[in-house]
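Other chains dropped; remaining ones untouched in position.
Letters are used for the chains, namely A and B, taken in the order the chains are written, and counting of residues starts over at 1 for each.
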Amino acid sequence: MPFRDECGVFGICHQAEASRQTYLGLYALQHRGQEAAGICSGDGQGLHLHKAQGYVADVFTEAALDALPGDAAIGHTRYSTTGGNVASAAHPFLIHGRFGQVSLCHNGNLTNTEVLRAKLIADGHTFTSPSDSEVLLALINRAQADTLEDAVVSALRQAEGAFSLLILTEDALIAARDPHGFRPLAMGHAGDTTAFSSETCAFDLVGMTYDRDVEPGEMVVVPRGQGQIRSRFPLPRVQAKPCVFEHIYFARPDSLVYGRSVMVARREMGRLLALRHPVEADLVVPVPDSGVSAALGYSEQSGIPFDFGIIRNHYVGRTFIEPKQNIRSFGVKVKLNPVRHLLAGKRVVLVDDSIVRGTTSKKIVQMVREAGAKEVHMRIACPPTTHSCFYGIDTPKRQHLIASYMSLKEITGFVEADTLGYLDLKDLETCMGDDGAEAGSGFCYACFTGNYPVAPHD
Amino acid sequence: MPFRDECGVFGICHQAEASRQTYLGLYALQHRGQEAAGICSGDGQGLHLHKAQGYVADVFTEAALDALPGDAAIGHTRYSTTGGNVASAAHPFLIHGRFGQVSLCHNGNLTNTEVLRAKLIADGHTFTSPSDSEVLLALINRAQADTLEDAVVSALRQAEGAFSLLILTEDALIAARDPHGFRPLAMGHAGDTTAFSSETCAFDLVGMTYDRDVEPGEMVVVPRGQGQIRSRFPLPRVQAKPCVFEHIYFARPDSLVYGRSVMVARREMGRLLALRHPVEADLVVPVPDSGVSAALGYSEQSGIPFDFGIIRNHYVGRTFIEPKQNIRSFGVKVKLNPVRHLLAGKRVVLVDDSIVRGTTSKKIVQMVREAGAKEVHMRIACPPTTHSCFYGIDTPKRQHLIASYMSLKEITGFVEADTLGYLDLKDLETCMGDDGAEAGSGFCYACFTGNYPVAPHD
């Protein structure tokens, strides 16, 4: 139950039902953002946009999809960020400019947005929202370049930080990923149709085959008419640093991310966790849903039986009317309910994916104890989270990350666990097949190490 | 039942409940546009925007108004135009640019939008909608000027056509009107509060006093903090040409427009119509609501009794489910119902404000005859409408205006009236107190004469 990701993207070209397939793709990516959704489609008449706050299933009606004709589309599902005019921050963004209509949506976060924006404003540009997508569109539009494609390259060269983006124009669907490849972006096909998605689970739903990732620093251009798909690497080559947290928490377990099975990685994390932090116990219990795979791995390695000692209510929606009176642990219990008959009298290994502020972990430990657990041994399937993310994940400021100001012992006391064990960074690297040596390998572990691949300007 | 206006604007400064008063102002201006509504307010923290499709009463909830804090606000109510992404065309528009946040809404239509837009796009600017409001904001932002105020002047000097606009910035509320003053813009106060409105009926509702109009070519700056209200006339002086159709049809009869009572002007139109086009008849019947005042004038002058021989159903909303089977004259009858007992056997003078395509007039005449009228003498309280408007009124193309291709006799036959009389242009001038001679007087009569004060570029 950690950080919140900022979005999922899906795009498709040469598909008669482009907007409907994009709708389905976003449906499969709904876990990446529940605040807003949008689709921009293109036909011979231009681009068509529909976006609004809400779940994908609520934002799009039959009528809304019918108003998004054409054989190419891009879409976005978005997590809430604080403040501002929320409605105006939904993606995709669509501009009318010197390249005609251009639409863009992205997953990630530029680290030099404010610098770029200030410069663009000084040059006379205006913005309708604080979104860095608008900054990218402005850079494209004002690039000293004759073609849209070169203009995109120019813009991407100025952008720093994390971006996995999709651009739809009157002529092409373009996908691009920042040089470090912080955020995922997969590419697939079915017949002549080409698609891009934050995760492969969206391909599974629409019956497409995953081919490969858009590579860090790569720009893939899919012409909307005739013509070959073109790949370019116009950005400086640096060591790739894809976000490891996608594997720890964000991605759906049935997805391949960076070409690896999320579920397999998580199970391996649990297994190594059991090796490093064994404990005598009766039951391995995951915090659902994100701790499940690691808990299975822990159970397998340790031989301690696994069971769902905590059940999640999947009907909990975005809105909920709180009782006026105080109900003990209500905030946690509305989502999670301990199974007393499994837990009573047991020594429990409680497996979660991560600890952020520590307050939720504390409540869950309390809840498990109230349900009768004799001992609660907390195991976390990643290293202590000590630093904020600047590459597209909505983390608290550093001073609110419990591991940034408390020792392991203090955290153990705070969350009221009998013992607490985190996965070692070394082990995490092992799980990710990362030997930390050769060029091209490696992941971004900045939230554990503070070693930021790109220094944040803003 | 003629053309449709494109909007109403209301703005206010130095008012603790600025957004609520703007809401009320828009409520009173609802007749000027039912498609969308929006308010932008400003407090010490910046500008806050809420806009959506629908009636004012539907767009704004208590919560929406609470999210629009501050002591200054501008608002807009909008008529639908065809095509495009309707949602993105609602006013006000809000940009972040070199002058910080700037919001703008306007009533009117620039006649050189396409020229300006093409130039701005060539210079690297981008737009999110086809609205000319965005063009104005771009001109402001890119003006070679050090202050927002000078930038506005620069922008207005480039704009041609019709605009009565309100601008809200972090420092001021600015009102401006094009040099011809095509569209109305009134100014009022209550204590220290200053307000602007398309019509004075909005001042009546919020308890403000009408002081004067923003004059053609004038720019009024109301500083949001301390400081005097400043008036400038930065635009070239030309003969004022306010739209006479506001008095004929658009404005609410209880409003003062251009400082004149709409109701008084309409009654006078009816009176002169009776003088020029007398007829022996039993009853003067208005097409409600727009023909009522003229019909009263006709009755007074002619001595023929006045009565509501047609009743309007005021509960007719924007949506209506049509019967599948054919009901005679259904389209007209859903709004208007003839009163058989008044009309049966009578020679009726039917007074309407104008004839556009002629098809509705034909149906109304038929309806009145079916209700038993022996004779139907149609009297129109303006001259034949022969030309399209380019200054903010949604008129059909010239070739669809019946008076542009039919003679009086032919129109009489088409609408199946026994006789038909239009108000003479000369008489209309008289009603408006316009002697057609001195500078500074005069109105825009282009829809009757084709004499366009500003040549349309687009």
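The working rule: a contact is a pair of C-beta atoms (placed from the backbone, for glycine too) under 8 Å apart; a residue touches a chain by one contact, two chains touch by 3 or more.
What you see is a predicted model; the values in this text were computed from it and never measured.
The copy number for the entire complex in this file, given 2 shown chains of one sequence, is 4.
The rule we apply is simple: only the chains that are shown with their structure count from here on.
Superposing the C-alpha atoms of chain A onto those of chain B requires a rotation of 180 degrees, given to the nearest 5. One finds 49 Å separating the Cα centroids of chain A and chain B. On the chain B side of its complex with chain A, the touching residues are 48-49, 85, 88, 93-98, 121-130, 137-138, 141-142.
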